[in-house]
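In this view, the complex is presented without one of its protein chains, the others remaining in place.
Take a look at subunit A:
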Amino acid sequence: MSGASGGALSLRGVTKDFGRTRAVEDVTLEIAQGEFVSLLGPSGSGKSTILMAIAGFVAPERGEILLDGRPILGLPPEQRAFGVVFQGYALFPHMTVAGNVEYPLKLRGIPRAERRERLAKALDQVRLGPLAGRYPRQLSGGQQQRVALARALVFEPPVILLDEPLSALDKKLRVDLQIELKALHERLGTTFVNVTHDQEEAMNMSDRIVILNEGRILQSGAPEALYNAPASRFVADFLGRANFLSGELSPLADGLARLTRGGAAVTVRAGAGSLLALRPERISVRAGGAADRPAGDGPATNRLAGRVASAVFNGAQVLYRVETDFGEILAIEPSFRAEGHLARGDAAELSWPVEAGVLLPEEPAP
């Protein structure tokens, strides 16, 4: 089972309306052979619609979809024959696990002996061998998910499409299956297109994440690049958590600028706008008012005085909400480093390296 036989997808200007609602607007996306791409966005952002358009169940009003350079919009779903894992799995309730996974092979008229062999291999790949004789209703959620996956990959499709494959499972199982799915992808080398609204899942598994909102692509890129260099407030907010600081911007030398609000000022790297996005885990918190500043941190570090509004210990981390001139700022400290936890009402000093912040265009909060 190798994906060497193609599997590169191109979406060009794909647009889909349902009555008056525009579900997908002008989506253009290149997916390379063997890539693991996640479409990430809030509910109703058009993720499933895009996936179903690729699978052949939704006909776009405009645009083109190509597989290895050949247009496929004219083909019915059964001729595109991508492996699809549906939201809720859609296992055939009247067939056993083996029956479900064998069905695509039966449709192709593959002889019995070969069918048996490929069935066993597919079940092996998702570690379902012992459950072959069970019916879907006798399986746990995670097992059902694996059956759906085996049914989608047994006929060696060039592309596997997954619609929220893990959303119905509990958190721990979800993380286990993310790792499994990723490993399977690496073994098969098949192109995977995954739809999710879980940013953690997208970051754990994907080579590339495509962020969608209201039917449009906002930004796409490798998980790290997106996380560290979001291009908009929506992306910064949706992928992980972020503080947004706004104020008066005045230029400094060396591509730096100063953001001022009330009596406080911080240094930022000049960017596309005047809204400073700052990841909470980049901010350190220590008791304020103390004069024992460690030597050696120069102008490359910002300092901001404030007062602790709340401190929450959640095991690995301590979450501080600190009231400052820039408004309330969330800071996350690893709990082992949070020296003598600060409590509500304590004076605090926040600090972060200048390069930790990104300037974004101002836009209304989502």
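Observations on the structure shown:
One rule holds for everything that comes next: a residue touches a chain if its C-beta (ideal position, glycine included) is under 8 Å from a C-beta of that chain, and two chains touch if they have at least 3 such contacts; residues count from 1.
Note that in this section contacts and distances are computed from a predicted model.
With the options "Respiratory nitrate reductase beta subunit", "ABC transporter permease", "Ion-translocating oxidoreductase complex subunit C" or "Dihydropyrimidine dehydrogenase" in hand, the undepicted chain maps to the protein name "ABC transporter permease" (source: UniProt). Within the set A:Arg20, A:Arg70 or A:His94, the residue that contacts the chain not displayed is A:His94.
One of A:Leu107, A:Leu252 or A:Ala300 touches the chain omitted from the figure, and that residue is A:Leu107.
The hidden chain makes contact, of the residues A:Ala152, A:Met205, A:Leu342 or A:Leu359, with A:Ala152. By the touch criterion stated above, the residues of subunit A touching the omitted chain are 55-57, 76-78, 81-84, 86-88, 90-94, 103-104, 107-108, 151-152, 155.
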